[in-house]
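Report on one structure; see the data block that follows.
Every protein chain but one is kept in place in this view of the complex.
For reference, chains read A and B in written order, and residue numbers begin at 1 within each chain.
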Amino acid sequence: MSEPAIPEVTWTRKDLLGIADLSSEEIELILDTAEAFQAIAQRPIKKVPTLRGKTVLNLFFEPSTRTRSSFELAEKRLSADALNFSGSGSALSKGESLLDTARNLEAMAPDLVIIRHQHPGVPHLLADRLDSGVINAGDGAHEHPTQALLDAFTIRQHKKRLAGLKVTIVGDIEHSRVVRSNIHLLVKMGARVTVAGPRTMMPVAIEKLGVQVSYDFDEALTDADVVMMLRVQLERHGRSLFPSTREYFQVFGLTQARLARAKADAIVMHPGPMNRGVEIASAVADGETSVILEQVANGVAVRMAVLYLLSLAQQGKS
Amino acid sequence: MSEPAIPEVTWTRKDLLGIADLSSEEIELILDTAEAFQAIAQRPIKKVPTLRGKTVLNLFFEPSTRTRSSFELAEKRLSADALNFSGSGSALSKGESLLDTARNLEAMAPDLVIIRHQHPGVPHLLADRLDSGVINAGDGAHEHPTQALLDAFTIRQHKKRLAGLKVTIVGDIEHSRVVRSNIHLLVKMGARVTVAGPRTMMPVAIEKLGVQVSYDFDEALTDADVVMMLRVQLERHGRSLFPSTREYFQVFGLTQARLARAKADAIVMHPGPMNRGVEIASAVADGETSVILEQVANGVAVRMAVLYLLSLAQQGKS
Partner (left out) sequence: MSEPAIPEVTWTRKDLLGIADLSSEEIELILDTAEAFQAIAQRPIKKVPTLRGKTVLNLFFEPSTRTRSSFELAEKRLSADALNFSGSGSALSKGESLLDTARNLEAMAPDLVIIRHQHPGVPHLLADRLDSGVINAGDGAHEHPTQALLDAFTIRQHKKRLAGLKVTIVGDIEHSRVVRSNIHLLVKMGARVTVAGPRTMMPVAIEKLGVQVSYDFDEALTDADVVMMLRVQLERHGRSLFPSTREYFQVFGLTQARLARAKADAIVMHPGPMNRGVEIASAVADGETSVILEQVANGVAVRMAVLYLLSLAQQGKS
């Protein structure tokens, strides 16, 4: 096990709570560091001793396959010791407050805490109170910073830059933490972002974040460098946001024909899990321009980078 | 941690999906390799670096104590990094297709995937699409190859051979993946297999697999070298297959008296979990001829061997 060629870095932030807090330099540092870690996944022995003897708590209060396993794999490849908790079966079900549960876990001196929670702001609450570094793995409809970072990493690999690109994000803009983190990141890095979707899924005043808003998918796709499709839940809280999946697909589903409006070398992204035939045609999801599975692969490298950088800040403290 | 004395082997198969696919040479190679790994369980430090830096996904869509823990222990003793998934709490519960879930996991570049699923053929589907090596840990009533291999390993340790032995398998033949894998293996290796059980639990045309069929337990036991009892579920899909546990025990329960019909040195096996007093008397389960707990212990060594051999095939590819 040899150390990867990690850039010499200055990183002082204790936590990664959202993209809104980060400077463009910090974002670039994470992406550069992730490149160094990506090489590890190609080695026969996919492991480095970087976080040996460090403890990482994975607190997932919402179900998750890909984010949880991506973090877990990143932790194992860095040789960290991981402890897993889910919402059920914990002291929380005995009525303990989230903060007391967190304090108790904190007393066991973990170095880093990964948290996903259905309520926005919970990671910030923990970060304020805990000495451990805290990584937001998704808080309600608020932020999901490592998803935006892995998306940016994937775009940069294909386009060699972020500035000046036209990125079109399509679907349920209102209820997506993925889109919120992506908008923050892409706007900071100089990309031109257009969001498109039905009016029932579009938040009020979203253009204040610096994006174009469109209710016409074909128009929004025109000359796009990147097309990012979102997972659609047609109903939320018992309220129907669209008549049917068939109608959704007709109006906002990405087909090969429609994709022809984007640039010839446009890439297609999706954070998963996909609803094939609802927001995306299978031919596009599995097509040559799709980078959906690369996003998943890049997620491990980006999370290794974030874990590594936050652990530096932990060491700086002691 | 020193490497065990593993035989020099030629193994090219990417996956272990069923015994039906294997040649007798391949079966023998697995059993010989397992012998080398069995020695490790006797050491004070039960660990070798053989799979260090390799990632193994454990995908269990059906509940399992012994198979899952046996695989997990095998992975840890080989120093692999293990990631665990169960059916609930995963993206599958969000409606994602099995194949998309698998592709996403695949994108994280695991070396091996262990899968148990309620539907026959799911491991084969994954194996076709994924670069990772796939091990079938039980698919519906179809196959459970590592169970048959650990059974064969246990028989060979006691009888020094498989060819020519009379093996009697008793119980719910129709719904058992264990019996199907065992029949394939034992017939290939030259054993004479008799299956016995009530007519409601006997599949049509089972004799085409090369076995004798009997509905008379006493007759089937006569001169047996090995008696393999199966776990009985008296009801399936709301249909009663036998009047009562008491009656089942009278007709097909293995007692000391009944066992006297088998050879004097016959061994008694059961894949577990046992229903004491239903298919087997406690005196027999805990008796001198019982090798039931040896089966469990051997399971770890056999699974270490399979993991090791499939990892060789993975290296061969790169």
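The criterion applied here is as follows: contacts are C-beta pairs under 8 Å (C-beta built on N, C-alpha and C of every residue); 3 or more make two chains touch, one makes a residue touch a chain.
Quantities reported herein were computed from a predicted structural model and do not represent experimental measurements.
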- [ ] Please pick, from A:Leu105, A:Val122, A:Ile155 or A:Leu254, the residue that touches the omitted chain in the full complex.
- [x] A:Leu105
Open item on the list: From the list B:Arg52, B:Arg66 or B:His158, pick the residue that touches the absent chain.
Closed with: B:Arg66
Open item on the list: I need the residue numbers on chain B that touch the omitted chain, in ascending order.
Closed with: 1, 41, 43-47, 63-66, 69-70, 72-73, 76-77, 86, 272-276, 293-297, 299-300
TODO: Identify the residues of chain A touching the omitted chain, counting contacts across the whole complex.
DONE: 52-55, 81, 83, 85, 89-97, 100-101, 103-109, 315, 318
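Keep this in mind: only the chains that are shown with their structure count from here on.
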Open item on the list: So the centre of each chain is just the mean of its C-alpha atoms; given that, what is the distance between chain A and chain B in Å?
Closed with: 40
